[in-house]
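Missing here is one protein chain; the remaining ones are kept as they sit in the complex.
Moving on, here comes chain A:
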Amino acid sequence: MEAAMGLMRRIHPKQSETALSALLSLLPHHSSDLLSQVDQPLQVLCDLESGKEYILCEYNRDADSYRSPWSNKYYPPLEDALYPSSELRKLEVEANEVFSIYRDQYYEGGISSVYMWEDDNEGFVACFLIKKDGSKTGQGRRGHLQEGAWDAIHVIEVGPEEESIAHYCLTSTIMLSLTTNDESSGTFSLSGSIRRQMSMDLSVADGHLCNMGRMIEEMEGKLRNSLDQVYFGKTKEMVCTLRPPSEVVLRLPTADMP
């Protein structure tokens, strides 16, 4: 299993779907581990009743059907399916509305979904998902990207309230890819995925949604910066190590590049 995860870390993020299905067929006994640990780009279904799209994940799945956060119904229809309690469903509805506005503010498009369910510890778990197609044929406002995808998965475990404080544990995964293509610079493509965790104890005075929302916003900001400066930056550093820009070469002809 460790070897399987090793392979997933090295294979190109764009090929992770093929790699995962190859691993699933080689290691059928590890399928539940693989499915839970390996991130895959998000899929979408359309809720015909409301005409809105919703994101598919393990958290709104029961058998082969997926529950829409808009109508609270499963597609394809399923009998004896799992639903959140009516109290949690209220919070889920509000979360979907508010998160939708958050999404619009930061992503200027895209699709979002929030799913909640009770867990065994008297707390609950919420999953916030965003999928954005930033290509110029999709919803990329400025038309820079020939191809662009951002998939975010935020899973928050909320512990039971104790003395009006609740414990929140957030695990976030971002998968992204972007490609630009033009005459003067050819094809330039960056893709990647990262996962981070953050835990906080917060007062419930402002409500769960507010607490979770702020954590997610902070985490997304951190991850976006990290991807941009650290991760993409490292690949740029590598390119400049392979072939330093001419100004550097002229100044230090015998420098040893790190």
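The working rule: a contact is a pair of C-beta atoms (placed from the backbone, for glycine too) under 8 Å apart; a residue touches a chain by one contact, two chains touch by 3 or more; residues count from 1.
Keep this in mind: contacts and distances are computed from a predicted model.
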Chain left out of the displayed complex - its UniProt protein name, from "Carboxypeptidase A5", "F-actin-capping protein subunit alpha", "TBC1 domain family member 19" or "Small ribosomal subunit protein mS26": "F-actin-capping protein subunit alpha"
Chain not shown: contacting residue from A:85, A:121 or A:187: A:187
Footprint left on chain A by the chain that the document does not show: 2-4, 6-13, 15, 18-19, 22-23, 25-28, 94, 97-98, 101-102, 104-108, 132, 134-136, 140-145, 148-150, 176, 178, 180, 184-195, 206-207, 209-210, 213-214, 217, 220-221, 224, 227-229, 231-236, 238-246, 249, 253, 256-257
